[in-house]
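What follows is a single structure, and I will ask about it in a moment.
Heads up, one of the protein chains got dropped from this complex, but the rest are sitting where they should.
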Amino acid sequence: MAEFEVMYGNQAIAEGAIAAGCRFYAGYPITPSTEIAEILSDRLPEVGGVFVQMEDEIASMAAIIGASLGGLKSATATSGPGFSLMQENLGYAVGSEVPCVVINVQRVGPSTGLPTKAAQGDVMQARWGTHGDHPIIALSPGSVQDCFDLTVKAFNFAEKYRTPVIFLADALVSALQEKISVPHSSELDIYARPKPTESPEDYKAFAFTKGGVAPLATFGEGYRYHVTGLSHDEKGYPTEDSALVAQWWEHMHSKIEDNLDDILLYEEKQLDDAEIALIAYGGTSMAADHAVAIARQQGIKLGLLKLQTIWPFPEKRVKKLTENVNCIVVPELNFGQVRSEVERLSAGQAAVVGVNKADGNQITPAEILAEVTAQLRNTP
Amino acid sequence: MTEIRHGVFDIRIDKNYCKACGLCVAWCPQDVLAEDEELYPITPGLQNCINCKLCELHCPDFAIEILPPEHPEHSKYKEAN
Amino acid sequence: MRTATQRKTAHTDTWHTLMKVISDAAAPGDHAKLPLILTSLPELPEQDFPGPPISFIHGPPGRNIALAIGLGAALPDTPLLLIMNADAVTLGMNHLIHAARRNMGMTLLILRSEVTDAVEKSVVKRTNWHSYGFQESIEKKATPLELATSLEASSVSRGSIDDVPQLTQLISAAMAKPGFSMIGITSENRLPRGILSHTDLPEYFESYRRWSASLRQSMRVSDQSANPQPIVDKQNLSPSSRNVPRHEIKIAGIGGQGVKLAGSILSDAAGNLAGLWTTQRGSYGSATRGGPSVVDVVAGSRRIGYPGADNPDVLVVLNENSLQQFADSVKPSGYLIVDSDQVTSVPAKSLAIPIIKIAVEFVGKPIAAGIVSLGCIAAVADFVSLEAIKEMVALKLPRKMVAKNIDALVAGYTVTRTTLMGE
Partner (left out) sequence: MTLQTSHILRDYMRPETLPTTWCAGCGLGIIMRSIVEAIHYQGLKKDDVAMVSGIGCTGRMSGYTDFNSIHTTHGRAPAFATGLKLARPDMQVITIMGDGDAMSIGGNHLISAMRRNMDITAIVVNNSIYGLTGGQSSPTTPMDSRTTTARHRTFERPMNLEVLARAGGAPFFARATVNHTASLTKLIERALNISGFALVEIISNCHVLYGKMNEQPVASGMIANMDKETMRSNPLLKKRASYPVRETATGKTYLRDSNSDAAQSSVAADTKDRGVIFENKGSVGFSRRYFSMLENIRAQKEHAGRPDD
C-alpha cells in the first residue's frame, strides 16, 4: 500500500535512490542539487550505506565508478558546472560499462550562470558531453512524483544495461514541494545486479553480446578481471584490433537500441484527436500539461507528449506524432535543443516551433497557449 | 604618545550600508554605541569616544566612520569654515 | 603509434621486476587478500602477471586515487594497490592530498622518472613529474612524499627498483597497514630509502563504519520502540473523497517576511491534514537585501499538474512591488488581500489588513507576516481549516515560538473575518 507524503523534488530523488538500493554516494556541494547530498549524508549511514563528500566533481564521479565495481549501487548529484567536470570519468563509465547514476539538477548556464534558477540547457551535454560517439540513457522528471519513480527507474536501467544513467532534473522540480504517493518497498520493481554463473576462468566481464550485457561480477568474489578505458576485448584486455573494436561498438549500441521498448518512457495526454501537439519534458511539462487543460476548455484540440526518457530519443513515437498533427510546439528552457531533434524527425511533415527562454524565469501555460493560438492562426 | 581626546569625534553611521550586525556595538570599549529597537547602532555615549576605531575596523560594510574634528566633514569643522 | 605489445617487449624487464615484487608482497594463497591493482600505465603486463591472477583497473590518469576511494568503501577487505607515475602529481595531485588527509585505505606506488625512463624515454621526458623542459630551472619540484608526510599519511617510504628485497618488504609493509601509504620508487641511490614516516591514525572507512554503526543501532531501537511517525495520521494522508476544486494561492512579499515558511506550512496542512493533493513552489531572493519573495501554493482533490498560481484565488501582497506585479492576475471570483500599511493606495475590491503590524504586535518581528497571511487565507478560503494550519504551525516552528505565532495566526483570521463582515 502506497503512502502519501509531501516532499521536495530533491528529497524525492534522495528517497528514490535509497528505495532503489543506492548504497554509495560521492558528491560535492552545488546549488540547486545540494539537498540531495544533505539528505543522503543523513540517510545513507542509517541504512548501512556510505556517503563521502569528495574534493571535487571529478573525484566524485571516479569514486562512484569504484564503488559500483565494488558491488554497491552508486550515485552522485550535481549541477551544470559540476556535470561538465564529470564528463571525463563519465566517458570512462560508459566505455567500461560500469552502472551508476549521475543526477544533474540543471540551472542557468553557461559557467556559473544563475545558480538558483532553473534551465534545461544540458540536454545536449547529457548526450554529447563526453568525447566519442556513445549511447547513453538520460531521464527527465516532470514532477516530484517523477523524481521518485524515475530515480528508481534510473538505477534499474543503470544495472540492467550496465551504463551510467543521467538523471536530468531541473531546479523547477527539484525545489518544488508536492504531495506524492510513495510505493511500499514490496510494490517497487527493483533490479538486483545478477551474479555470473560461469566459472571464473570462463567469465567474460565485457562479453560482446547483442542486445544485452554480461553480469558484472563484484571485485573480491573470485572473479578477477580487467577494467579499462581503452578499447578492450571481452575479457577487458586492451586491444587495437579493429574487428574487435567494431564488435564492441555493435554491442554497446545494441544493448540500448534493442531495448527501446523498455527504456523509452513517455506520457501521452489527449493526443488521439489532437491537431496540434506539445512536446515537453522536465519542469516545463507541468506548464504544458496545464496549457492542454485550458486549451481543451477553449475547444482547441491540443495534446501533450511528455518525454521522461530524453536519450535515447523516442524517435518512432515523435515521428508518428509529426504525421498526425499539423504543428508541434516544443516549450523548453533553452533555445531549442529538443526542438531540433523534433524538427529532424518531422522532416517537414508538421511545423515545429519552440517556446524558448533561459533567463531564469519559467515558461507559463499562458506563453505556451499564446504560441499555440498563433500557430492556429497560421494554419488554415 | 598621542593624547587621548574624549568627546570631540563625530560618529557617522550610514544606514544605507549598515546591516545591523552588532559588531560595532560589541567592540566599543567605551559604551559609546548602543542598539536601537531595530538593532541599528546609535551613539548615546558620544562624549566618551576616544577614536580607537574598533567599531570602524570591525564594520564589514563600510557603514560607520569616526570623524576627527579636523576632518573636513566633521560638523565642527564645517561650522568653523 | 606503437601497439601495446610492442611497447611491452621493449620494457618487459622493469615491469616484470615490479610485478614480481608485487606478487611476492601479496600474501600468496589467500584469495581474499589479493590486491586489486589500479593503474594508469597501459604498459603493465597484466595478462602475463607472474603470480596468481589479480584484478586490474586501468583507470583514467590521475583519477585512480578517487576511484580507489569508491572501491575502498565497497571492499573493506581487499588491499588496493595503485601504480602511478607523473599522473599522481599532476592530474591526481588534488585527489592525492585529500586521500592522504583522510587516510583513505590504499597503497600508492609512484614510479619516479628514472624508473619510468627505462620504460619509455621520450614520453617520460615530457611528463616527468618534477620538471617540464626549460621550466625545470625555475620551478620547484613537486614533492608528493613531502606532502603525504605533512598530511600524516599512514606511511611514507622510498624504495629502489634496484633493491628488490627491500622494495618487496616496503610494499608488503605498506599493504599491511590500514590507511593511506605511499612508496616512491626510484633508482637514484643517493636518496634516503626505507620508511620515511608513519602514523597510526585510523583508516577513513574504518572510522566511518564505526561511526555509522551507532547510527544504525539507534535507528533500530527507535524502530522497535515506537512508530517514529507521530507527525501525521497516515489515514488522513490519502486523498479525500470530497470534491475540492483547484485552489491557487499566492503570497508575495520580500525576504524576511516569512513567506517561504508560510507556503510550506499551507501546503503541508492541505496535503497532510486536509487530505488534498498539493504543490508548493517559491521564488526567493537574497534575504539580507530584502529581495522579492513569492510563494505559490496549489491544492485540490485532483492531482496538481501545474504548480503555478498564475491566476490566484487568493493573493496576499506584502509590498508595493508585488501589488503592481500580481494584482491584475487575481481571478474575478478571487480575493486580493493587501497589507494596507505597505502600499501607497489600496485597490478597490480588496481586503486591507495590517498584516505586518499584527505580526510585530504578536511576535515582535515582521518575520511572522507569513503566518498572519495564513490566517487571512483561512478566513477567505475553505479548502483548508484554521485548525489544520494551527496544527502545522505547532509542528513546524520551534516550540517556544508556537504560542505567539498561533496568536498571530488567529489574529489574522479574526481581523479578516471582521473586515469581510463589514463589507
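We call the chains A, B and C, going by the order they appear; numbering starts again at 1 in every chain.
Keep in mind that, in the parts below, a residue touches a chain if its C-beta (ideal position, glycine included) is under 8 Å from a C-beta of that chain, and two chains touch if they have at least 3 such contacts.
Note that the structure is predicted; figures quoted are calculated from it, not measured.
> The chain left out touches which of the shown chains?
Looking at the complete complex, the unshown chain comes into contact with A, B, C.
> Please identify which residue in C:Met84, C:Leu108 or C:Leu196 touches the non-displayed chain.
C:Leu196
> Residues on chain B that touch the omitted chain in the whole complex?
16-17, 19-23, 25-27, 53, 56-67, 71, 73
> When the complex is taken as a whole, what residues of chain A touch the one chain not shown?
The missing chain touches chain A at positions 28-31, 34, 37-38, 41-42, 45, 51, 53, 55-57, 81, 111-112, 115.
> What chain C residues would touch the chain not displayed?
Touching the missing chain: residues 91, 93-94, 97-98, 101-103, 134-135, 137-143, 145-147, 149-152, 156, 190-201, 204, 207-208, 211, 215, 286, 288-289.
By definition in this document, only the chains that are shown with their structure count from here on.
> When the centre of a chain is set as the mean of its C-alpha atoms, what distance in Å lies between chain B and chain C?
Taking the average C-alpha coordinate of chain B and of chain C, the gap between them is 43 Å.
> Starting from the mean Cα coordinates of chain A and chain C, work out the distance between those two points in Å.
That pair's centroid distance is 19 Å.
> For a test of understanding, state which residues of chain C touch chain A in their complex under the given definition.
By the definition above, chain C touches chain A via 3-4, 31-32, 34, 36, 42, 46-47, 53-60, 63-75, 77-78, 94-95, 98, 205, 208, 211-212, 215-216, 219, 234, 237-239, 264, 267-268, 271-272, 276-282, 304-308, 310.
> What does chain A use to touch chain C in their complex?
Going by the criterion above, the answer is residues 3-6, 24, 26, 45-48, 50, 52, 54-56, 58-72, 74, 88-89, 92, 144, 172, 175-179, 218-220, 222, 224-230, 237-238, 240, 286-287, 289-290, 293, 362, 364-366.
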